[in-house]
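Pasting a structure below so you can have a look.
A single protein chain has been omitted from the complex, and every remaining protein chain is retained in its original position.
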Amino acid sequence: MEIEADKKTVVPGRLAVDICGLVLKNPVMTASGTFGYGEEYAPFCDLNRLGAIVVKGLSLEPRQGNPPPRIMETCCGMLNAVGLQNVGVRAFIAEKLPFLRQFNVKVIANIFGETIDEYRRVTEILTRAAGVHAIEVNISCPNVKKGGVAFGAYPDAAAAVTEMVRGETDLPVIVKLTPNVTDITEIARAVESAGADAVSLINTLTGMSVDIERRRPHLANVTGGLSGPAVKPVALRMVWQVVRSVKIPVIGIGGIMTADDALEFLITGASAVQIGTANFIHPAATMEIIDGIEDYMIRHRIGCMKDLIGSLQTDGC
Amino acid sequence: MEIEADKKTVVPGRLAVDICGLVLKNPVMTASGTFGYGEEYAPFCDLNRLGAIVVKGLSLEPRQGNPPPRIMETCCGMLNAVGLQNVGVRAFIAEKLPFLRQFNVKVIANIFGETIDEYRRVTEILTRAAGVHAIEVNISCPNVKKGGVAFGAYPDAAAAVTEMVRGETDLPVIVKLTPNVTDITEIARAVESAGADAVSLINTLTGMSVDIERRRPHLANVTGGLSGPAVKPVALRMVWQVVRSVKIPVIGIGGIMTADDALEFLITGASAVQIGTANFIHPAATMEIIDGIEDYMIRHRIGCMKDLIGSLQTDGC
Amino acid sequence: MAEKPSVAIGQVMENRSVAPGHFLLTIQLPLSFATPIPGQFVMIRDPERGEPLLPRPISVYDFQREEGHAILNLLCRVVGRGTSLFSRLNRGSTLTVLGPLGRGFTIDPDVRQVLLVAGGVGAAPLAFLLQEGSLLKPDSGKRKVTAYLGAGTSELLTGLDRFQGFCDLRAATDDGSCGYCGPVTELLAIDLGGYDAKSTLILACGPAAMIRSLDLLLRDTRIRCQVSLEERMACGVGACQGCVVAIKEGEGRIGYRMVCKDGPVFDIGEILWNPSVDG
Partner (left out) sequence: MAEKPSVAIGQVMENRSVAPGHFLLTIQLPLSFATPIPGQFVMIRDPERGEPLLPRPISVYDFQREEGHAILNLLCRVVGRGTSLFSRLNRGSTLTVLGPLGRGFTIDPDVRQVLLVAGGVGAAPLAFLLQEGSLLKPDSGKRKVTAYLGAGTSELLTGLDRFQGFCDLRAATDDGSCGYCGPVTELLAIDLGGYDAKSTLILACGPAAMIRSLDLLLRDTRIRCQVSLEERMACGVGACQGCVVAIKEGEGRIGYRMVCKDGPVFDIGEILWNPSVDG
């Protein structure tokens, strides 16, 4: 519709957000591990329209990941135990980044390691590459030195990784938090103090599913990460807790399928959102979410994202 | 069908389980807060057929609970912030227990308090009452002395409550664990050491939901407890972790809607299960689950619960 | 006394659009389904769907027994996902129907004038009350019944035909397309002086705003009034304590009552509108 399009262009920056110096066209990013390296969804999405693309988690060396079966559907969710299969940071730069550089879109590299030094080295390599705009540090990865417990499960380990990455790069550093903790605000505060420019949450909740006929777990890895609409209430609660605990921007992730879901996170205080599992269900989900947020803002006469973000009222509740 | 019925009576005790001396007809209990005090579901279920009834959480004094709205539906789940409204332990004994005593069913009293002494006093009163067969201690309740953090969030507080209750009663003591923790096995081990006869898990995951039109939380209490099929994978994973960490029986709870769901928990190692949200969706859910477990055992030629419980194979996974 | 509720598998016999966003569901039930009392409701759910999870509460609009089965009618408005899916159910679809549930309307013997006040689909339980016959008893002496029906526009005055010819009818629409132009409570306010406070009973069902206006309107009168309330529900049977409303408990204390079990019909005077302000 002509009029619609017109209305939308009146305020070109209506959806723009600035996250620790990273200016995004709109607050809608793709979540790591759910959008490949961008190419996979190019037939369905205009990548230029995305706020940012967060690529699949990168490690120093290529990793082949877990044996199959790797995924299982659950009620309104899915479990995955991909095991962080990836081409490795060098192949990413050589083979995947040139494709992404063709687009006018911010590229965020999601990284992980099994030692703090591995995090450092991946960061170092990515900082030298052209076309990476920020680093997202996945601290849900098992810490081999600490017996496989995730770095993100304890404040000191989370802070140590953050500090190391922070010291290695000028790029904005986003630390991605795991929800499998007693008090996520404690971890958020620890990484903030250690120099994180922003936090993103949540990564997947650890879950499991059993094939009762074979009396075996559905996943070869036994447990996997739960994502999708099932986890949205938990994600939103954690975003709400964290926005009130830290001063750095918070990126909301978890079960966002529609613009309405994204709006719940933005209103609660997330400065941006990431779309994960929804891409699998509907490959153009991000496009519809961007349009839907804009429609909502027009309908509610909200001129800029600043007036939307964190506008939740809880008095009298 | 005649033959079916016949087959079923061949092994009358096929479904029987013994949980720390508490012998149940079958491993299917109702979860606290989802089955009222039994009366509410009497029109739909034969209460005599249940393994046990766990009643709504009881406190020393009556509690009026949280203001409405108290519940909200989420994708494959629901949030509740009932706020532990209950008649109080004395009114329970005077007004609710006589009804339950009419049935040949084990009654488990779920209790909570805001101080350790409150837990003790509720236990004391219940132990003197006729017709209470076990105590389930809800340690997800906020500890007023520790600034409202749940007793169940930290091993020392969880152990302290358990020890106090244990010292006050001869009844079996089941400690109900919260999933909102980094390492549930740590809490399970702490309460085991403190004298718990069994653990039950999970209580609800804390979640939130926002009304984007009004830009307010859907619940007056802002956050609430997530239950229903959405949480099942998380519950099952925690049961799997805990059964390998403690020697006492584990009761599985979380998102069990069907016999197949219950079987996932039993195969994973739960000695019994509790049915919560499913009662709301289908008031006779417990009856169908009991029948379904029996049908499965007949079909798979499993003679007794011992051969089913914990029969999960994970080698080669 | 209310008969015992049950869970039945109902079959959709007809699903008819009666106004924009409003539909009438006709459901066939087994004869064993208990006879509802006006004001009672059922919880309905599509058993084929894992989502939406919770059943939805809907008032009984009509209930009849025929050869071999019972017929339940529900008048519904599309609000969100659940009701929207119900509106698209085809003939032959199955629904689980839990009920009848709750406490219905109570008409004291001394009532001689009954005023039915409805907003939108709030007409449903009142239409059932009117047709079911409860208003005629006890000595079969006829009571005078006047229905005040309100809606946004004439099209949305659903269920009108179930009132016409059975009682005096006063309509109000927000756009004036039928009857009085304005809220139905304003129309009632104009008439109110003409009714004898002692022998009049108001029975009302409608949106929260209408019930609140009614409360304000009646505050200085002694006219008895029962209202049917709505609250989000999970179980519908008093087990989850999710559906509470705040009630004045005396001595300025608040208490919570369950809409599904203690209600949905309450005396309007009992209700505390905003506990944080009024309590």
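Here the chain labels run A, B and C in written order, and each chain numbers its own residues starting at 1.
Everything below uses one rule, namely that a residue touches a chain if its C-beta (ideal position, glycine included) is under 8 Å from a C-beta of that chain, and two chains touch if they have at least 3 such contacts.
Keep in mind that what you see is a predicted model, and the values were worked out from it rather than measured.
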Write down which of A:Val28, A:Leu58, A:Val82 or A:Leu126 is the residue touching the left-out chain. A:Val82
Listed residues A:Gly36, A:Gly88, A:Pro142 or A:Gly292, member touching the removed chain: A:Gly36
The missing chain sits against chain C at residues 48-52, 85, 90
Determine and list the chain A residues touching the chain excluded from the picture. 33-36, 40-41, 43-44, 56, 64-65, 67-73, 75-78, 80, 82, 85, 228-229, 277, 279-284
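One rule holds for everything that comes next: only the chains that are shown with their structure count from here on.
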Name the chain whose C-alpha centroid is most distant from the C-alpha centroid of chain A. C
CA centre of chain A versus CA centre of chain B: separation in Å? 34
In whole angstrom, how far does the Cα centroid of chain A sit from the Cα centroid of chain C? 46
Which parts of chain B, given as residue numbers and ranges, touch two or more other chains? 75-77, 228-229
Any chance you could list the residues of chain C touching two or more other chains? 50-51, 276
